[in-house]
Every structure is written in structure tokens, then in C-alpha cells.
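Note that one protein chain of the assembly has been removed; the remaining protein chains are unaltered in position.
After this line comes chain A, so read on.
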Amino acid sequence: MLKSKTFVKKTRSGGVMKIVREHYLRDDIWCGSEVCTECKLESTALQRDPCIESNLCSYPHYLIPDTNVVLHQIDVLEDPVIRNVIILQTVLAEVRHRSAPVYKRLKDVVHEKEKNFYTFTNEHHRETFIEREPGETANDRNDRAIRVAAKWYSEHLKKSESDTDPIKVVLLTNDQGNKQKAEESGLLVYKCEEYIKSLIGNPELVDRLALSNDDKNDITSSKVLFPEHLPLSRIQAGLKNGTFLQGTFRASRDNYLEATVFVQGEGEESTEVLIQGLQNLNRSVYQDVVAVQLLPRDQWVAPSSVVLQDEGAAKDDNEEEGEEEKELRVSAAEAARKPTGRVVGIIKRNWRPFCGMLNASIIKESTRHLFTPADRRIPRIRIETRQADALAGQRIMVAIDGWPKHSRYPNGHFVRSLGSAGDKETEQQVLLLEHDVPHQAFSQAVLSFLPKMPWVITPEVMLNREDLRSLTVCSVDPPGCTDIDDALHCRELDNGNLEVGVHIADVSHFIRPNNALDKEAANRGTTVYLCGKRIDMVPELLSSNLCSLRSNVERLAFSCIWEMNHEAEILKTRFTKSVINSKASLTYAEAQMRIDDATQTDDITKSLRGLNKLAKILKKHRILKGALTLSSLEVRFHIDSETHDPIDLQTKELMETNSMVEEFMLLANISVAQKIYDEFPDCAMLRKHPAPPPSNYDVLLKAAKSKAVEIHTDSAKALADSLDVAKVDGFPYFNTLLRILATRCMMQAVYFCSGMDSDFHHYGLASPIYTHFTSPIRRYADIIVHRLLAVAIAADKTYPDLMDKQKQSALSNNLNYRHKMSQYAQRASVAFHTQLFFKSRGILNEEGFVLFVRKNAIIVLIPKFGLEGTVFFDSKDKAAPKVVFDEEGPSLMVEQHTFHIFDRVKVTISLDASNIQHQKIRMSLIEPVIPGVSVSAPEVQPQAKKPRLDR
């Protein structure tokens, strides 16, 4: 083992420091190839016969990409076709330094066995280490290191094989200079594009290539359209002296020439800066962090109310642009003007791959096309593809590569096709991607932490664990549920009291802190339920098998056991890790039947009856304390078992057993919250639901007043009580509508770390403290709570991150974000299925109620489908009717008719498919009849026996 030293000079906080580090060079770093006889590595990654068919390299070869190739072409490297690649340590270190996401993806690829990637630690190898020469930049040195390593490989592999052709090494680089030097030293070197294009049988890979710098230049005319971005140093100086502001760029949904930049000020102060016009937007993309400069006050403008969409064919030069921009500048009143600025530089790009569709170019042979993202806030992207015909009508993903200053649109490359538009699978993918729901299959690294099957309970597992296998435990869930995370039992004790147990799947036993499985689950945060599909937070082996408390198998559980008297007063609470053997998995309906059927007297039924009785008392107590019962219509689709298309809609029905399970879950959550907070006042993960500000209730109050009903909103209890008595004769649905409105007034419940906040109150449940404990299979917060509780009862050990309130707080932020996004995704999925349903049903006439009144529209709720839709009174092609809006009512007078909240109307529902990316449900008024506004009831098509499907 040789030793040498490198001297590195490093600056830190302004000062220059000399840092001396040792650098050991080794001769026991192996090449990782199967053919090599010299190297003594046990597990080789690189195959004996690396076969990939290529025009350029018809011989067996390994690939060595340089740093820029990895950074920009990671999409290509991830493709299963590309195998037998050597990743040099130099490259890995540079990638790590430059881009964390790419680094993670690269590591995932390296871990995948089938990809045959090998990491060669060239910087510590005696023969491949090089020292930086005087006058050489760090980049040049790294390039040279890559060349030296490639050279070493080609010579090393020549030595080892005698009987067949030696395996060659191909260096991939996009850098001209590097390529030239490599050729001089006798290496096989190709540009990434050349190489990928030469691959036989994989033409689609070409489209995944990111555009490299010299390609970008010839895409558009050399006319400069945008002002230059300032360098980072100037931006930083500007931020420091206050001439620039830093903020997040938010493009407007309705107007592509307008955006706001959200500037986070100190404390509560945050401002929004308006940006108008292409020049001022200066190539910013939604969610970028940008630096803006405020314009002088006399150039400030008001946000325009015009809806502008970037449509039409590709405009290379911006002749027409002028007009549209002028249209924007309609002079506004002085008061409406807002701080206006222009973007001077980009601090951080936040580009991700975008979903959308291709607008094929008019010229048939052209390979350059525009891509329209599904999200209207993202500009259109120019991509280069040869398969435009195949991609037309498909949902595709595109990544942005760059936005040169002389190009009207950003340049990007095709990543992959998701499938044809309107297809269920495809649309599901799109909504997952657009809501940032991580839904890829679990990586090998994650799966490696799963327990080995067949799994049995070993004696070590039984330590600190109570044996509750003999108890009559059963679970009650919706039909078709495979991730059962809770089970219950109730039995009478000898002293006449009741023992009630809630048993929750012990997920934290399988997911250990800080391994890949844990990190993946923490990142996903929650399981996402879409119509007919579930995106698991933990791999299926756990979610549907080992952690699922199925009947008649032994499962690990975390139990919360109370002793109660018959008035449901808690006498004793106890938590323990346990082993249970559920005696039955029931559905809500089955459980209800057992309770109601007086002839059944088995243990399970008795247990259920006991639980049900206690639950009713618990619920009564809870409501007395002021818990709210709110209502929102949830829709359940009947899905055709073969085609998986929705054939009918039904609002979810609630049974007594639903509320029975819910009561005990609430009780368990509250008990656990109290326990972990007592034990860890600084780092307990809790859930709070803040009381809404009084102004939120305005809509509800006005609506109730219109029916002469008074609602009190001083406290949750007052609200609950007044909602209970709010009834109007002859209008049984009124109460439900009112509750729906009340739900809309509420705030979002959030997770938080107890050390970072002082307000713990859960408004909706009227509980002083609350957390989530009962669904660890589908929520990560519960896993953390499990760990905390396990430490509190000394059943498990702790780890530093668990006790770190900063880390906990960051984690709960992520969980809140994921939770929110998953709800949006769920809603979007329901909306999509509703569309599918109406597509198959044709036009329908239904009765509904007015839920809100807006300036130019009414929002109608159709209870039968739980569907909400807007009826507009001004449309583009018709003359607008006379509309008078009264904000106090609130009511809307259209011609002679006045609409109030809760009015009964009749509408016709149809699917508007004019924009294939944004299909929507359209409603138009049938009753009351207003001339010029309402439409005559169309013929309802008789429904075919089996809905025809036009795909």
C-alpha cells in the first residue's frame, strides 16, 4: 500500500485555509469484470459477454460515461438496455456534488443487479490516481483522471483474456476537447449521441437524449429574445444590498404572460411581486427560485383579468406577441396596481419531468415539435423526436434541458410515454405524477430490508411481547380491504368490568429506523387510495401480508388495552407489544348483521355487541363535549369486474359499526397522544386541528340566515348544537347541506412536533390532544408514534433522530405535504372516474341544490352522485344575460329569476371533451326555465345493458 498526500486549499467563510489530507493509494481495488483473472473480487458486476448491438461498436465492450453524460443523460442510463457500465469514483463524486437527485438515481441504478453497473474507486487506485498539475483546473484534472482510468481498463482487460477478443472499453463524453485528447491517447471514445444513435433495435432511446449545448444553438434563429440572466455572484450582491428580491416563481394558471413571485420576508411579512410580459418573465418556469428587480413605481400594473393561453403553432419569432402583450396593458385604476418587477436571474431551477401531450409540427417530416404540459402553468416545451406519429394522442413525459436566450420555448427531451390519453391507466399515472405522489416500484435496496419468507415468530421476537393469541380478536373493515391495520376485542373481566383492546399492526417492528425501507416510507408519507388502485407506502409483503391483521394467522401487534366499567369510563390504560391471532375479518355490513342477529351468541358476536354498546356511550360523551359531526359526500364507484370501468355511483353509506370502529380508534389515538406527550414533551408527534378564524364562517352564516336559521360559531360545541337543531320543514336535505357548508369552513388538520408548538387542540374532535396511532400501514406518522410509544414503555430502543425536534418538525412538514397531495390526487381520481362514468352514461338530467352563488355562476350539488358542478351564465358564444349579484343575500338575479343558496334546480349533465387534456363535466340549467339561459331537457339516452365503451 503506497501513500501520498494531496494538498487542497479551501475557502471557508471568506478566509483561505490550507487543508492537508492524506490520500492512500491501494493495489487491492479490483476491476469488477467477470473475465479478469488477476483481480480477486468475489462478486463481479461486469458481465463476461457484454452484448449490446451497435453500429459503431460491434465488439463486446464496457461503457465509461463522464460526469456530464451522467448528469444530463441519466434518463438514458436508467434504461434497461444500457448495461455493463463502469462508474468511476471521480464521476460519482462530481455528480454527488452537482446534483443530489441525479446522484440518488445513479446510486439506485448501481444497486440494481441486472444493470451490471460497477463503481471503480479510481482515485485510490495506485495506477489510476493522478495529481493536479500546476495551472490545470479541477475540471480538466477530473477529465484527465477519467481518461487515465479508461486507459487503465482497456489495458487491464487486454491482459486478462487470451482465448477470445478482449473486451474493449468505450468512453462516452460530450466534451470536444476531452474527446480529442482521449483519441490521441488511443482510447475508443464517442459522443453520447453518436453512441446511442448507433444502437440497433432501440430507436426510442434517441428521443430520451437530452439536448447538448451545441445542439441547442441551431434550433432557433440567433435573434436574442430574452435579456441575459445575471451571474450568481451579481445576484447575491444585489440581494444583499436590497436591489433584488428572492422568491418563488408562480406562473398564472389563466394567463401565460403573467406571474407572481412570492417573496418570503422576515417573520410574517411576505410580498408578492407581479411580473408581466415575456421579457420580464425571462425564461422562468413555475416553482423556480428567482431574483427579481422591482420596476419604478410608474411602470407598475394591475393584474389583468384576461384569460390568455399560449396557443397556435410554434412561433419562432415574436411578431404576434406584441399585440397580446399590449392587450394586457389595459390601463388599470391606480389603486389596483401592484408592485411589478422583472426577473433578472434564476437562483435555482426546480424542473421536474412534466406530463402532457405532443402538438405535432405542421410540417410532416419535421423532428422538432412542441409539447403542451398538462399543467397550464408550465410553458410549452420544444422537443426533438422522430416518433411524433406514434406519440400523437399519447400522454408523454418530457424533461426540460435548458432555455437559451434566443429561443421562444425551453428545449427538452422526451422521457417516456405513459400511454394513450383518456386511458384509465395513463390518466392515473398522470395524476400521480402531477400530484408528486411517489409511485415507482420499490427499489431493490428497499426490498432488501424486508423480512425473509417464510416468516415465523421467533423466541427473540417474543421478548417484551405479550401473548394475546387466545383473545377473541376480530377486525372490521370496508369490503375488499387487504391492509388491515386494526383489530378489536372486548371481554368481561371477573370483577364485572370490561376489558377493551385495540390492536394495531406492529409495523415499526419490521421497519427499522434509518434503513432504506424506512427512508422510502418516510418520503412517501402515506398510502394513496385512488379509485381501483392503491399506491402503497410500504411494500406489499408488509402491507397486505405480514402487517395486515388477517384472520387465523399469528400477527405482531401493538395493543392498547383499557379496563372500563359499563358506563365506558376508563379505569386503567395499558400499552403493550403483543402477538394476536384474529378470529375473524369482517366487513362493516357483516359485523352489523352479527350484532343485529339475536340468534348468534358466539364469542365474536358477544365481543362486538360489547364494543358497540360502549362505542355508543363514548360517542355520546364526545358529542356532549362538542365534537363536530360534519358531512361530506363520499362517492363509491361500482367498478365493472372485467373492464374496471365504473358502472354506477353510490354515495357511501354509514353503519353503526363504522362509528363503532371509529370511536375506539379515536380513543386509542387520544390515549396514546397523552402517553407520548407525557413521556416526551419535546418531541412527540401530534396532530392538531386549529379553530378556524371567524371570517371563515361568513358563507355558512349567510346561507343559514337565508332560511331563517341561526348558527352559533363561538365554539365547536355551539356550532355542533346549532347544527343539530337546524331544520327546515319540507326540506330534509337541508341539514346535510348545511353540514357540507360547515365542512368547507374548517381548517386543515396538521401533524406537528410538540416541542415546536404550544397549541395542541383538535377542534373537530374537541380533544385537547390528538395523534395518529391506528394506521401505521398507510401513514408514516403512525410509525413514528409507534416508535415513541415503544420507547415510552421500554419495548424498543430509541435513536437520535427520534428525539430531535428539528428533524421531527421537518418530517411532519413532509407528511403534511404528502397528505395534502394525496388528497388532491384522490379527488382528481374521483373526478376522472366521474367523467368516465358520464361518458358511458351519456347525457343525464338530475335534480340538485344550489350550494354557492358566485358573480357569474351558481355551483350546484347533485346529492345522488355527490357531484358538484358550475353553471355559468356567461358563455363566449352567447350574448350574456343580465346578471345582478347581491353579495349580502347572497343571491344572483338572472333576468327575472333570483337564485338563492339551497334552491332546488334541475340540470343536465354532459361531458365536455373539447380539450382532451382537460375534460370536464358540464352542467346546464333546465329548471327553472329562464329564456335564453336554460336549455330544454335533452332526451336521456336509454342506458344500454352493458355500457358501450369507446376507447
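Side notes on the structure shown:
As a working rule, a contact is a pair of C-beta atoms (placed from the backbone, for glycine too) under 8 Å apart; a residue touches a chain by one contact, two chains touch by 3 or more; residues count from 1.
As a convention for this text, contacts and distances are computed from a predicted model.
Note on the omitted subunit: UniProt lists it as "Exosome complex component RRP41", one of the names in "serine C-palmitoyltransferase", "Nuclear pore complex protein Nup85", "Exosome complex component RRP41" or "Trafficking protein particle complex subunit 2-like protein".
Touch with the chain omitted from the figure is made, among A:25, A:347 or A:930, by A:25.
Among A:54, A:89, A:544 or A:559, only A:89 touches the chain that is left out of the view. Checked against the full complex, the candidates A:81, A:100, A:237 or A:390 give a single residue touching the omitted chain, namely A:100. Touching residues on chain A toward the chain that is not drawn are 3, 5, 15, 17-26, 89, 93, 96-97, 100, 103, 107, 110, 119, 121, 123-124, 797-800.
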